[in-house]
Structures are given as C-alpha cells and as structure tokens.
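Every protein chain except one is present and positioned as in the full complex.
Up next, chain A:
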Amino acid sequence: MKLFVSEGNPHCLKVLAAVEVSGVQCDVQYVNHEERVVPFLSRPALPALLLPSGLHLFSSNAICRYLFEVSGKDSSELCNQWLEWEATDLQPALLQALHLAVVQGKGSEVSKVLQGPLNYLEQSLSKGNTPYLTGEAVSVADVVLWAALYPVLSDASLALGERASIKAWFDRGAVMHSCQSAAQKVLQGKGLQGMKSYMQRQPAPSSSQCRDSQPCNGNPAESEESERAVSAEEMETAALTWNKGLNTCSMATSRQHPILPQEGKRNILLTSALPYVNNVPHLGNIIGCVLSTDVFSRYGRLRGWNMLFVCGTDEYGTATENKAREEGLTPQQICDKYHVIHSDIYKWFQIDFDFFGRTTTEKHTEIAQNIFWRNHKHGYLVEDTVEQLRCEKCQRFLADRFVEGICPHCSYPEARGDQCDKCGKLINAVELGEPQCKVCKETPSIRSSKHLFLDLPKLEGQLEQWLDKSTSTGDWTANAKQITRSWLRDGLKPRSITRDLRWGTPVPHPDFKEKVFYVWFDAPIGYLSITANYTDQWEKWWKNPQQVELYNFMAKDNVPFHSVMFPCSLLGAQDNYTLVNHLIATEYLNYEDTKFSKSRGVGVFGDMAKDTGIPSDVWRFYLLYVRPEGQDSAFSWADMALKNNSELLNNLGNFINRAGMFVTKFFEGCVPAMELQQEDKRLLALVGWELQQYIQLLDKVKIRDSLRRILNISRHGNQYIQLNEPWKKIKGGDTERQRAGTVTGVSVNIACLLSVMLLPYMPTVSQTIRDQFNAPQSCVDTMLQGTGTFVCSLSAGHRIGTVSPLFQKLEVDQIEALKKTFGGQQSDDEPPKKKTAQSAGSPPPAAGPAAAAEVVAGIGADPEKAKQLTQAVAEQGEKVRELKAQKAQKAAITAEVAKLLDLKKQLALAEGKGSDPAPQKGKKK
C-alpha cells in the first residue's frame, strides 16, 4: 500500500494524521504538487492511496476512512455525516479562506468566510456534550476535521473569534502527538505560508459557489453572500446621503380613524384571511395571515403609504355548529367566546389591526344579500337539484362537516364532507365511502334538495380578462398564480352558494327560505362588512378600484377562493367593486416536521405562545425568519433557540449593544465627532446597499428575504467594530482617539438605522432601541423614504440614554422542556399501546371539553412510564455518585449529570408536571 502526498497540501495533512492515529503501515511517498498519480484523473489529485488491488483512492476523506477501517475502527453514521459535511460545506469555505489568506493576503476577511461552518461546528459540539464529534473516543471525523481546520485555527492572526467548544475540542486534538507531527511534516512549521506554493496552483475559488442561486428560498444566515465590491462613486454618494440630515416634515403622520383613501397618496387596503372562529390559531395560521399582513402594514406606514388593515373572525358554518354542540353552547355564544380568544392572541403578537371585526353582524347580512340579489338580477345564479346526504335520525341534510367517511381520492378514513384533511382535495359529500352522520353515527341516505349556484362558466371570460391584468401588474406570489391557473385550466363549473343549515347568513330568496349562504360565498364578503362596521364610508375603499390597491394575505389553501370565486361574486354583482391587486400566499409551516394538530396536542397554539416566557418580539422574529415563502418550512424549537442565540443575541443584539456601550463608556454618553475616512464611507455604502435591497424586497412583500438584510447590516457592523477595535484606540493618542470616536459614532448610527428597519418585524425591540438612544422620532420617517436614505440621525454631541441588553439567551434545557411540553416528540416516546389509544380519537371519559393547556398536560402524564423513569433516575443517580467518589474526569461526570437531569425532566413530564416552565438549574445530585 502506497500513499502519495505533497508538501504544503492541506488535504495531505488529513491522511498523514490518519496514518499516525490508525497506526496502519504504509509507504509514504512525497511527490510534486503537479504529479499525476491517479491514472484516470486529468487533473493532479493528491493525496492518493494505491490500494493492494491496484485501485486508487483519490479522496482524502475516503483514504482516512479506509485507514481507520483496516485498523479495526468502522465509521458510524454520525461519522459519515461529519465527513460529508466536511466535503460539501467546510471544504469550499476553507478553500476560499485559504486562498484569501495565503494568496491574496487578505487574512482579515477569512473570519467572515468561515463563520458559517465554524458556528455550525461550535453549535454541534456544545450541543453534543461529548469530548469528540461522535462520542467519547476519537473517530475518523475528528481527525479529518481537526486536520482540515489546523491551518486556520492554529493561526492566531486570522482572528476568527472565540468559540469555546471548538477551542476545547481542537486543543484535545492538539494533545495527540500524531496530529502535531503530521502538521509539522506538511507545513514544516511555516504555518499558512507553508501552503503558498500549493495554493497558488489551485484555481481561485469562484465566489459564486457560495452564493445563493435562488434568493427567495434560502435560509437567511446560512447563505452568506460574499463581500460586495463597492465603487468609489457609491462611497461618495453614501457619504453625501449621510450628511443630508433628517427630514423635518413628518411623512408618516399619526393615524386618524377612520382612515379613508386620499387623493394623491398610495391608498392600500390590506386584508388578512379571516381566521375561522372555532379554533385557536396555531403558529402556521399566524405567520400565514395576520403576522405577515402586520409586517407589511407597519412597513407601508413607514413608507408613507395610506393604509387600512382589516381582519376579523369568520363565524358562520357547520364547524361552529359542531363546536357549539360539543361545548353545550349556542353558536352565537361560541363565536362570542372565541372571538375574544382570537383578539387576545393577536394583541399579544402585537398585530396592529386598524379594525378587527366579525362576520356575524347586521351589516354583513345586508351586504351579502345585496351582492346575492345583484348576481341574481344579472342572471349569474342558476337553480339546480343536488343529491345530498340526509340523516333520517337527526332529521336534516348533512352538509360539509356533519358527515365523515372514506376519501374517494386517497382512501383516508376520516375525510370530511367537503374536503379531505389528508390529500386536501375537495369532495362532494355523496362520493364519500361509508358515510356516517357525525352526530349520531348513523348511515345517511341520499336525497335531493334544491340549491342555487353561481354560474362561474358564464363569468369565466370576465374573470380571465381581469386576472390577466391583475397578475401582470400586481405582485402575486408564484403559488397564487399557479393555483389560479390550474383552476382555470380545469374549467370552471357552477358552484353552489346555498346550504341546508341554520347558522349562516339567510338566503333572502323566498324559494330558498330555510337555507343559508355557503361559507365560501359568504366569508370573503366579511372583508367588506367588517370595513363597513369600521366606517360608514366603507365604499370609498371597496367600490373604488381607481384609487385603491387591494392586498390579500393568506395561506395557499385559500387561494382559489380569493382569486376565482370571490372575484366572480363581485364581478357578477357589477357594482364597481375593488378587486384584489396583489395576492400574497404562503406555503405551509410544519411543526418539527409534522403537522400542527390540535386534536393530538402537537404544536404551539396562539394562546400558549405567551406561556413559554419567550417575548412576543422573539416569536415574531423567528416565525418571520422561517416564513414559508416560496416553499414549506418547519418550526423547530432547537432552531428557534439557535437563531435567537446566534442571530438576535450574538449578531444583532451584540452589535447594537456594543455601539451604545462605547458611547456610554468612552464618550460620557454623548455621540462623538465623526471624521469619515474611506473605510467608513465604504461601510456606509455597504449598509446603504443592504437598505436598498431591504426596501426593494419588502415593496414586493418578500418578508423573509428582507429580514436577512437587517442581519447582514449588523454583521457588517460587528466586523467593522472588530476590525477597528475602538476599545484599544480610545487608550491611544489624539488621532487614535478620534478614530475610536468616528467608529463609535458610525456604529451607533447604524444601530439607529437598524431600529427603524426592525420596526415592522419587532416593534417593541425597535422602540426600545430608539428609547435607549434618545433617537429623534423623525429618524423613523426619514430612512425608508424613496430607495432608502441612511442619514446620520444621531449627530455629534447627541446625548443617548441608558443602554441595556436587548435579548436573552435561550438555554438548551429550557428549550428541551418546551419541546416536550408542546408535543412533537412526546407521542414517539410513548409506549405503542398508549399511542394507538390516542390516535383512535376516542377521548378519555373524564377529558371532555378541556382547555388546550390541560389537554397537553394530560397527554404527557403516563403513570406506567413514570414508574420506569423513577427507576432509571435512581440508577443514574447512583452512577453519578460513584463517578464522583472515584474522582472521575470532569467531562465524564458532566455528561452523566446531564443524562440524569434529562431523565428527571422526562419523569416530571410523565407525572404530568410537564407544563412547568421553569427548568431546573444549578447543581443537582
């Protein structure tokens, strides 16, 4: 077996270390960088291992893996994962970093290139709680990563920043003689410079490799853009803007109700899909509708647009009737009760509606019946007889949700009469297999009943004409356009607008006395009637397409109702209604990769979010950060903690707090004088560019993407502070002190800009920052005008207030406890017997209509499991005591203690104390 290596080649460091660690005998031959050892590869590839069979291995990771395997150490799955990550994520970044440092002499930029992978490694190490990557012992993954990172981590001049877990792990590797001696062989003690001749022969890594090709789908922080080149012209423009000063006249005047369209302004009417009243909304509902709309509405006001944001609860329909029967109340009582619940939840999430109404109002009946009559008059309603399921025992037709059966499309056994929860397809109730009355479980019979239909085929021409115009001039999300197109492609059919129900808007036609409007026809009219309850002059918004732009926000399942059905109702009424100009639909948000499910207690529901102790602003931030924009996304507790700690705390909060602290500590709380140099102007240009992007994206309602721009700015800011070290310069001579002043002044002004950009996302934090800085209110009105104007709003001499940290760390144990409390994993943890009992859907006799929190706690409690866990806790406790008595290694003890704490937590959960939000801290036996 022969191993070919070359000096100064960082990949060779890996294999030499692996040879030493594994102790495998092999003949090492040093060759020139350009030597072609592997016969079938046209480019030189080193290291290479010639196997006894005559085959060549040319991947350094495969060589290391092989060496470990022949020495009797198989690689685990976790090992595989690290090796794959090393090859796909770390190496491209490392290559770029080494090129910067060794060839281009830009060592200062290395930290930025590497921060993504290094942060990931740091997180994994600190989370894993083991001394090595895959456990208690050294594996091939440790050797490969250690050797890959050795050149950069051992060079202090690169200033990569403190990462405690990486440092501990790296130092552990350094103790190993084998790694050190491999490094000595390859780099010859010359450090990074030892690689110069090798690196110079490598093609310059194109920055496009790291660049995100589809900006709308990316995860903001994970796709770092490489440094943008800034031209001298951009720098001068940025400096000019900086000196402009604040607008004196206030653009965004305070709101005066009722808000009405104004001549010469951009008049925007915002609606968020009306949440259905009988459910507590979950996080997916919140991000899809009200939260997204709220961000856009706050942003629009900053832009000086004249906006009205209306929403309300959708209260009619069979689901409400069902719920009323379940809870032993009247439908009206149910609506009253849940309307308040909704209202409170949105208040907690700081959703700033101009008006939050409801659909069960007189105005609603009036407007709905008017639209009905107008459609009738113009001949867009047709009569037809339909076959319907009727339960003889209950003496009624079984509409929608009163019947359940097997889905004709996907055979899901619990499909509802109108739609299947599994495949999402719409169902005609008579097509259900083995239908059952939901009330009495009897099999219903098929009977005919007379209904009115909206003649969609007759309206199709008008609809298409309008759609062409609206989708080409407005901002429709891709999914909205696509769903609409597929509806039109399949051809429209007449659609029933009446139902045999009680709880709804009565059909005014004498031939259909006992019937009400079908919710799909009725509910969107709620937008109009809610506005009418807000102001008598509602028609200035709703019958004014010339002056008003209408934005509808919703999740994608709601698209056809807003793009096809509702516009048809309004077109058929021929009353100059305002139709949607911009249709913004999100994809779905999953919960820890499963669906939110009220019945299974899985997921976080609006009313529980505040019980977590996590501030509303942080919830908003994370939900917007994972907003399912362009593709489905998932809510994950671990990710939420990660994003809170890495983005809010370490990036954004850290920058803003530092900027303020420097002013307080070094300049007695007064913003120092600033003398802009090239470097500062360059930063202003970079920040200005990010601000422009932010505005361009938010104008197009790319809420998630523009959030990334905010985080980019604070990253630039952190780098700028790190590079200029004002805390050192302040101790120097006059020039140095002045430099410290400029850097501090520029930083605190960037922080002020950030507070404005944050306003739509985190209103409380945004205000807190400005309060801490005593920032003038006019900065809010200035910065987001036009294409974005980053001006110096805290000029020299301005006195700031008291600065304090904005965010708190989310601890691992805290987040684990929350994760358990809110389902997700817990159903998997439970013994299978229990699980089937639950999924069968028969509630335990005592449960009844329990409040949501009780349901969750109830599911957690499990006496059988508690017994097992008590035993396990006792055993683990014994083990820890033994270790301590033997004075075992500290790391080993810590690991066992962690296990013990975890067991105790599980026990608490199994005993039904799971909802206790206070995680235990401090030393425990």
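To be clear about the criterion, a contact is a pair of C-beta atoms (placed from the backbone, for glycine too) under 8 Å apart; a residue touches a chain by one contact, two chains touch by 3 or more; residues count from 1.
Just so we're on the same page, contacts and distances are computed from a predicted model.
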- Note on the structure: UniProt lists the protein of the undisplayed chain, choosing from "Nucleotide binding protein 1 (MinD homolog, E. coli)", "Cornichon family AMPA receptor auxiliary protein 4", "Eukaryotic translation elongation factor 1 epsilon-1" or "alanine transaminase", as "Eukaryotic translation elongation factor 1 epsilon-1"
- Task: Identify the residue among A:L329, A:A634, A:M661 or A:I893 that touches the chain left out of the display.
- Result: A:A634
- Query: Which listed residue, A:D27, A:E77, A:E434 or A:D511, touches the chain dropped from view?
  - Reply: A:E77
- Item | Touching residue (missing chain; options A:P39, A:G264 or A:G786) | A:P39
- Out of A:H11, A:R65 or A:R163, which touches the unshown chain? A:R65
- Item | chain A residues that touch the omitted chain in the full complex | 39-43, 51-53, 55, 57-59, 61-63, 65-66, 69-70, 77, 80-81, 83-85, 87-88, 91, 209, 212-214, 217-219, 222-223, 590, 593-594, 634, 828
